[in-house]
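With one protein chain held back, the other chains of the complex are shown just where they sit.
Presenting chain A:
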């Protein structure tokens, strides 16, 4: 229709047609009068409705026919009921096969779950309206909620829904009583399967796909053209030998093995398990003395060092001593630009150019001529990633040279000596319960942000750009 309420987001094809077809063949065999499951009659007051089967008969027949044991037969039988090919007469909400004398009946093929007949909300709305008529307003709670929902969202079609529900109800009343009972049972069972009550596991819950996987795509010229392009592109992709990639994976795992909270125990204790947040407090960004594990992690790669705020602070201290802080400053400025707001892009670009890139700038970075040319040209029309090439170059410089010097430096070695090794906690059960009771809420994110802002301002005030000329003056004066 014009505006289909496509709450399944346009994905109509469910990849179950194959197995559903096999189920259908099985069900057809099951109800065969000669070789199928034996049927009895259901007695209701004066009438008796035929074609009722018991749970244990179903299971016995399945086990016999498919040569399975009882457990598998039970699973298959439950699947048949869950998909709606057979419905229970007692306890209609539990879609399982009970291995006793409880009654089941076969569902009419009109109500079979078939892929191409999409179950529509309008049909469900008509069913709910019919049920409302029949039960005079005493629907179940979830049905009432859905009914109200439909009245609100399907309002333009509501008149049609009510009209159709009334007509179907009247048409059904024309039938004989036994047939009416059977049809009502069938319909109810169908909707329990297709629109299950809340918190119920439904067999129909499944990924819906955009393309019907059963129908193969028509082999047109366009299809082949697209396939050829795709295959050519995949040939051109750079490939890595599996020995190389596996070697990298093994190396990664051996380095990080002891730092993974799943594989090695957290020191002092994992807060999620023991409700004790010493671990988080020891590893906060603004802590004075970091833990040994943290310091060890900094030595893995420059990326780890820079990502950890405490590590970055330490690296800055080292660089200040070496008077080569402009690389890191430039890298940080480029990061700020990448993550910054679009409005400030032009200003930031100007500031960075004046500070780092212009010839004779106070913190001039030493990058090769080609990258410098590209960056300066790009800065005429600044965008978020205009400093990307220069940033990568600077990062590589730091990684190949400064990082190793840092790891051998006294700054780092001091830090290693100072670092804490917290003792692992050993809580008894009573203490664990006490911890759980004493859980306090975490810091308000606003407070954390305010603290970070204050620290940033203090850091900016403290780290004036180290001007070579000033230091020279100082030295001269001496």
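One rule holds for everything that comes next: a contact is a pair of C-beta atoms (placed from the backbone, for glycine too) under 8 Å apart; a residue touches a chain by one contact, two chains touch by 3 or more; residues count from 1.
Here is the rule we go by: contacts and distances are computed from a predicted model.
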Between "Transmembrane channel-like protein", "Regulator of G-protein signaling 9-binding protein", "Histidine-containing phosphotransfer protein" or "F0-ATPase subunit J", which matches the UniProt record of the unshown chain? "Regulator of G-protein signaling 9-binding protein"
Identified contact with the non-displayed chain, of A:22, A:134, A:223 or A:472: A:134
Where the complex has a chain not shown, which of A:22, A:93, A:321 or A:384 is the residue touching it? A:93
Determine which one of A:180, A:354, A:457 or A:472 touches the chain that has been left out. A:180
Considering the whole complex rather than only what is displayed, give the residues of chain A touching the chain that is not shown. 1-3, 27-28, 31-33, 39, 42, 44-45, 49-52, 74-75, 78, 82, 89-91, 93-96, 100, 102-103, 105-111, 114, 116-117, 120, 122-123, 126, 129, 132-137, 147-148, 151, 155-172, 174-186, 188, 192, 196-203
